[in-house]
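Shown here: the complex without one of its protein chains, the others still in place.
Chain lettering (A, B and C) follows the sequence in which the chains are written, and residue indices restart at 1 in each chain.
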Amino acid sequence: MESDNYNDPAVMGGCSVPVRVNRKSKPDPTIVDVNGIRFGSKEVVIIAGPCSVENHEQLMETAKAVKSAGGMILRGGAFKPRSSPYNFQGLGEEGLKLLREARMKTGLPIVTEVMDTRMVELISGYTDILQIGSRNMQNYPLLKEVGMLRKPVLLKRGMMATIEEFLLAAEYILNQGNEQVILCERGIRTFETTTRNTLDLSAVPMLKHLSHLPVIIDPSHGTGHRWMVPPMAKAAVAAGADGLIMEVHYKPEEALCDGHQSLSPDEFTRLMIDLKKIAQAVGRDIC
Amino acid sequence: MESDNYNDPAVMGGCSVPVRVNRKSKPDPTIVDVNGIRFGSKEVVIIAGPCSVENHEQLMETAKAVKSAGGMILRGGAFKPRSSPYNFQGLGEEGLKLLREARMKTGLPIVTEVMDTRMVELISGYTDILQIGSRNMQNYPLLKEVGMLRKPVLLKRGMMATIEEFLLAAEYILNQGNEQVILCERGIRTFETTTRNTLDLSAVPMLKHLSHLPVIIDPSHGTGHRWMVPPMAKAAVAAGADGLIMEVHYKPEEALCDGHQSLSPDEFTRLMIDLKKIAQAVGRDIC
Amino acid sequence: MESDNYNDPAVMGGCSVPVRVNRKSKPDPTIVDVNGIRFGSKEVVIIAGPCSVENHEQLMETAKAVKSAGGMILRGGAFKPRSSPYNFQGLGEEGLKLLREARMKTGLPIVTEVMDTRMVELISGYTDILQIGSRNMQNYPLLKEVGMLRKPVLLKRGMMATIEEFLLAAEYILNQGNEQVILCERGIRTFETTTRNTLDLSAVPMLKHLSHLPVIIDPSHGTGHRWMVPPMAKAAVAAGADGLIMEVHYKPEEALCDGHQSLSPDEFTRLMIDLKKIAQAVGRDIC
Partner (left out) sequence: MESDNYNDPAVMGGCSVPVRVNRKSKPDPTIVDVNGIRFGSKEVVIIAGPCSVENHEQLMETAKAVKSAGGMILRGGAFKPRSSPYNFQGLGEEGLKLLREARMKTGLPIVTEVMDTRMVELISGYTDILQIGSRNMQNYPLLKEVGMLRKPVLLKRGMMATIEEFLLAAEYILNQGNEQVILCERGIRTFETTTRNTLDLSAVPMLKHLSHLPVIIDPSHGTGHRWMVPPMAKAAVAAGADGLIMEVHYKPEEALCDGHQSLSPDEFTRLMIDLKKIAQAVGRDIC
């Protein structure tokens, strides 16, 4: 099957793009439909919510704020990958139940992360979209496992993964029969230290040139600074992103993780207004 | 004097910003005025032109196309820094004379690069803005030399310079008394190989947060692909850039350098229309 | 527990080293004993073998060559993490059985990789050391799972992981009660393209300064070139490495993976002679 790969000389280094994710083998964009919300269409999809689910009040209040500002999908971590074993690791299944409750109360579909092949079945029972995090982009058993589902997968780029490796990781999922994959650029690791990562917005046009899959941007992890989220979110939409995933917390200063990069409900509300103007300027919609 | 540095804890790593470029020591943005074109104002300034000056026809035709599409300043290299000694090194003073002629014919101010302390006087006699290229961002004798002029300097970020080092390089110029410095992000070097460099658009809000100097973006070198220039140019304006510098060539396929990343006059004309929409959406103007 | 972290100001950036891996909390080096072969002692341990187990002849012939040249432990992949789903993924349990046979025939202990929490029990029944590969360095469920065993773990540094993150990953294992961890530097990702990765030999003195755990080097993946393995292996021993892990194949030109970076038996035999001289020059032994 390796001979089915397409080599694209129109990019530097002649990036080799595997067959199933390759735009040459499927010129029309793939639309990933989540309860009528369509990634890859004219619509720019906004996902928002807390880094992790902390408790009932935090999640319900944040979900209501996301909904009322026009957010379309709720994010929230129940099982958290943390660099240190001594950091908060998430509420586990209790967090999943809270996400289900928030979904019922607001109508917002849910995206949450899975890290372990053994948990795929459990988590997919609670969520609308399964997220594969940066650290697991090359966790091949996990990619194969979610590839066997028929449920949308949000695949985050590894913080030091090339575009080619990112597309090969997506290919693992498609190769198992699941074509509902959303690619997410969330910042790469460079020598620069003023930002948490370096948000590689050129990944948007590049991925859309090479692949038919939808591409979204995470400006929260991509910058690590709340005040940088609005300009980079606007830039992402201008560059042609199919969506955004952003951290919003009802009280950022009390967040158990990533508070410094989480928007408050007010900041999120103001940003939504600005994003609609940019979307319109590039011929897109934010409903 | 080192104790006059301001340390900014609002960014990762506590970036240390020297005094003269520091926004804390001068809260209002610096406006760099080039014949009435104002970098750092509400206006988004568009600089365009060929990588290098090749001959009379090439420069005059390209300059006319830039002018007619709404470009405001003409770029063009007469002395070219090239990785290999066997590549075209530019026309030298002959190129400067052609730039002067293009300036007279179109009214467009000129920006061209200086690489050698011994050439600063000669080149500054021909140009409106002196460019310091990426490879010379830490050429301190050259920075000091242009610091002694009273002429705008376009300082490009080194391809592996941190934000802190970039601001320290600018400080060398301001410290000699020349405050007319325009900062230009043009892509940094990372592990990614599908693009020539990784355009770090987060440098726009970060530099404007830390400094009062205007910030522009070079999406041509930042991506290395003609077809990526429009989306990244739009993203740059959405992120808050004060201007753009882009490679335009009247016949890109015949260019002696950088043809693959140069826009044709038609492409540039279409892009200008789109850029105006984005500028408007973020409350800026492109005249 | 997070407050038990030790911050080490004797390194740049004040690297924060967690408590269990920290040399300050256990000044004596940890010795990881594998059938009398002692990682972290005066002895420099040599691990060698093929990238993946391909068939009976390949493994037995390679194992004999490793044994006869003085190699102490046999490496070989049965479950292979490959960037593309279309590359050879390993023989699976059949490969484990061949490794067990090679172990019986040569007396060499075995190290092989585990990628999936569900496979830890199976693989640990066949192997003397469990390897966690680069791509799984931050696969926390997997780290916790091997942390619950009482069996040596060879933890490879992620190609994008900082020294601090590497030590935090090891802490996940120690925190579950398993202190038999061997750290392995195998090259990091940089902008340089002439080598597969950039082998960071300074990780040897740095990791041994910060932690009590043994540190070994993989010059095969670290360089990607067979002809670079000997000089870099010698450099690693001179820098103070506690061991080496190298790819050796009885017929490198026919290898299903990594043939270009695998030593032939003759090359490995010659290298062992040279390594003994270097070990002696730094007061170490290779038995």
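Rule of thumb we're sticking to: contacts are C-beta pairs under 8 Å (C-beta built on N, C-alpha and C of every residue); 3 or more make two chains touch, one makes a residue touch a chain.
None of the values given here were measured: they were computed from a predicted structure.
Note on the undisplayed chain: of the listed residues C:Gly107, C:Gly177 or C:Pro231, the one touching it is C:Pro231. Set against the missing chain, the residues B:Arg135, B:Lys251 or B:Arg270 yield one that touches it, B:Arg135.
Considering B:Tyr172, B:Tyr250 or B:Phe268, the position touching the chain not shown turns out to be B:Tyr172 (whole complex). When the full complex is taken into account, the listed residue touching the unshown chain is B:Gly158, out of B:Gly77, B:Gly158 or B:Gly224.
In the full complex, subunit A touches the omitted chain through residues 13, 160, 189-191, 193. Of the residues in subunit B, those that touch the hidden partner chain are 1-2, 4-5, 18, 81-87, 115-119, 135-136, 138-141, 158-160, 165, 168, 171-172, 175, 189. Seen from subunit C, the chain kept out of the figure touches residues 10-13, 15, 160, 162-164, 188, 190-196, 198-202, 204-206, 209, 222-225, 227-228, 231-232, 234-240, 274, 277-278, 280-282.
As a convention for this text, only the chains that are shown with their structure count from here on.
The central chain here, found by comparing per-chain C-alpha centres with the mean of all protein C-alpha atoms, is A. For the pair subunit B and subunit C, the distance between C-alpha centroids works out to 47 Å.
The set of subunit C residues touching two or more other chains comprises 189.
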